[in-house]
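Since the structure comes first, as structure tokens, the remarks are kept for the end.
Only one protein chain is missing from this complex, and each of the others stays in its spot.
Chains: A, B and C, in written order; residue numbering restarts at 1 for each.
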Amino acid sequence: MDMKVNIAGVEWKNPVTVASGTFGSGEEFGEFVDLNRLGAVTTKGVANVPWPGNPTPRVAEVYGGMMNAIGLQNPGIDLFCKRDIPFLKKYDTKIIVNVCGHAPEEYLAVVERLADEPIDMMEINISCPNVNAGFLAFGQDAKHVEELTAQIKKIAKQPIIMKLTPNVTDITEIAKAAEAGGADALSLINTLTGMKIDINRRTFAVANKTGGVSGPVVHPIAVRMVYQTAQAVNIPIIGMGGIATPEDAIEMILAGASAVSVGTANFYNPNATIEIIDGIEAYMKKNGFESVKDMVGIVK
Amino acid sequence: MDMKVNIAGVEWKNPVTVASGTFGSGEEFGEFVDLNRLGAVTTKGVANVPWPGNPTPRVAEVYGGMMNAIGLQNPGIDLFCKRDIPFLKKYDTKIIVNVCGHAPEEYLAVVERLADEPIDMMEINISCPNVNAGFLAFGQDAKHVEELTAQIKKIAKQPIIMKLTPNVTDITEIAKAAEAGGADALSLINTLTGMKIDINRRTFAVANKTGGVSGPVVHPIAVRMVYQTAQAVNIPIIGMGGIATPEDAIEMILAGASAVSVGTANFYNPNATIEIIDGIEAYMKKNGFESVKDMVGIVK
Amino acid sequence: MEKKKEQAKVLSQEMLADGIYSLWIETEAARTARPGQFVSVYTADASKLLPRPISICEIDKEGKKLRLVYRVTGEKTGTKQFSELKAGDTVPVIGPLGNGFPYEKAEGKKVFLMGGGIGVPPILELAKQMQCEEKQIVVGYRDAHTFLKDEFEQNGTLYISTEDGSVGTKGNVMDAIREQNLDADMIFACGPTPMLRAIKTYAEERGIECYISLEERMACGIGACLACVCKTKEKDAHSNVNNKRICKDGPVFLSTEVEL
Partner (left out) sequence: MEKKKEQAKVLSQEMLADGIYSLWIETEAARTARPGQFVSVYTADASKLLPRPISICEIDKEGKKLRLVYRVTGEKTGTKQFSELKAGDTVPVIGPLGNGFPYEKAEGKKVFLMGGGIGVPPILELAKQMQCEEKQIVVGYRDAHTFLKDEFEQNGTLYISTEDGSVGTKGNVMDAIREQNLDADMIFACGPTPMLRAIKTYAEERGIECYISLEERMACGIGACLACVCKTKEKDAHSNVNNKRICKDGPVFLSTEVEL
């Protein structure tokens, strides 16, 4: 039985990584989880310069999930390369660096800086606010997505995963634009934009007013989008959104994801990734699947 | 203290109605709830002719909510006018008829047929599949929404509520289109499109493959969209999506809804509407609000 | 407004066979319950909001008690959670729901009362209340775990089939009536769809009046949401299409009015 998956030419030992922003660069969770067990570690988004992030409160609990408006706080690419990459290199796992920016130049600066770093893949978070397009994110406009992807691909030395936002009318349109731009893989979904109001204090629960909803609650929407995207493109998909159990991960794979990311679940079950890896293996054994790829997208 | 609200010229005794499709035409829930207590009853969607709906299974449970693909089964407008309207007229509550169709002509046929019926408002469900625009719904295209609204307004004799789908990139664009078309009010949100896969049977949990997610899980997304829409238009909004408690309803009102609809919660708490009406009243008393409208949209 | 969701009191819980549990609850629903009706049982788990429809297996009207016999369908399910309820706990229910078996029609008839798998339990109260000429109870199990067997023996002539042949006829309930050469002029049945389909065909070929109890996923359980429909031969007066609601118009239907 083969737990290995090949995502755009990079072989992971199993199909499970962590969702960007929920696992730092692995250091803190390393006290709970053997990082060597993970197919890959996906880091918190990093920009060309340090970002201070949003004011607090940055998170709120919602029914069956959470909302966050961290605001992409990050130490900037220089410190990241000096500290976080060497830390992760000590483990036998693939390294996926999540990249953010306010404008194409900012993304490109990070991608360029990472070109010669010993990382395996880059994930481009196009849900960041696009300073050139008002309140929308890059990822909500197919034209921007295609252009940005093409620009990144020109300079990137590692395979590029474009990470899609679910806050769109038609995810397949954006997915196809990323593919047209040359993306090697896609990951989805990022958070769904939500809002919570504290009716007693009569104010927003997170300082940013809106926040991204994640956790079990977003799972059915994520599965739908992964399924639709799998029908629309020919590049591999990393599925995420509310994956908390082996069943959730398998569902995502059957819908068309070649690999999965575990996000919010880490917060309330630090062992979630390991349980999911073991659970996928048990399911394969029970159902006679030889290889993970034999399960990908078979429910049509 | 004044629980009354005025929605596009129609006075409801309180701001609570039920979400279309979750309450039939009130008859079945009449055994659990005094229909006279409701601000309004919103009926299941009705079309110009009977629709058989989708194959079963039509519903599935999802974490903290449910998914449905009923497929708008309905008895057609003729039987509806003969049976359901007279039933509702026996109660002291406003009657909102939810209207669906595959094409503009179908909507218009229903609206015309209802013009001289003793109903108070019409809610137009523009999340129905648009036969003229491929797999998208009317409600995902601003141009279609404006046109359809304008056509309906030309012949409607009752105030028109356009019901928006959340499966769009920018809800305010659609809301503004409906307003431009002459809508008297808006209601939102309809269900979020999701998917569930049964990993043991390796098939879709609902026969239609995708279904609409509703219940507590969609609440933060609904609140965000109501808030955004309230900033963008000058017509009243009926807020819905996961309202299950008085707190949920009050949150929606503070975000900008002039009234609220209770949907999925009816299924697991048939008394939800009554608890919400009483709870809003208690909150107003406790916080010194004289009138519901003093709470609408005050968190900015 | 006479109906409501109530917190039923758990009186006792017992495992009858592997994964099959018997639950006695105290509930107002018992007052008007009929065999073939069901109750919607709710979990205490905020992630599982929909009802689990469970047939009524026994009714004690005076004691306001109902017996529910159910199968745990898997780990992490609502029925798994029900199986952990203990005497003194409460469990939210709505009921009784649907129309029961029209057992009054059986008077003077030679009847098959057929149950298969987890469709067996509602046959018990039916057998207890039915007054008929000849009461032939034909129930099918997977294996030797023939739960409710003793109770059935007290309420009619019992024929058993088991899939593995460990008890009674090897095969299903149809095999049992063939092997035993049984016949009837009225049938009441509850069980998996393939079984009901076979019974429906059998009954229609012979012109026997036959009532079957159907299953479908539910959301409201009271007829409002149109989730739980089955296909009907004729246009239904309520739906105005060829559909009936299992929760409200059923779960028991005359075999000739529905399509399986």
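By definition in this document, a contact is a pair of C-beta atoms (placed from the backbone, for glycine too) under 8 Å apart; a residue touches a chain by one contact, two chains touch by 3 or more.
Everything quoted here is computed from the prediction, not taken from an experiment.
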Candidates A:Gly30, A:Gly101 or A:Gly181 - the one touching the absent chain: A:Gly30
Identified contact with the non-displayed chain, of B:Pro216, B:Gly241 or B:Gly263: B:Pro216
Touch with the omitted chain, as defined above, among A:Gly21, A:Gly101 or A:Gly139: A:Gly21
Residue of A:Val10, A:Ala40 or A:Ile70 touching the missing chain in the full complex: A:Ile70
Identified contact with the non-displayed chain, of A:Lys13, A:Arg58, A:Lys176 or A:Lys209: A:Arg58
Residue ranges of subunit A at the interface with the undisplayed chain: 21-24, 28-34, 44, 50-53, 56-61, 63-66, 68, 70, 73-76, 79, 200, 215-216, 264, 266-271
For subunit C, the residues touching the chain missing from this view: 45-48
Where the missing chain touches subunit B, by residue: 63-64, 216, 245, 247
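Everything below uses one rule, namely that only the chains that are shown with their structure count from here on.
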Co-neighbours of subunit C and subunit A - touch as defined: B
Chain with minimal offset from the mean of all protein Cα atoms: B
Relative to subunit A, chain with the most remote C-alpha centre: C
Between subunit A and subunit B, centroid-to-centroid distance (C-alpha), Å: 33
Where subunit B touches two or more other chains at once, by residue number: 63-65, 216
Set of subunit C residues in contact with two or more other chains: 46-47
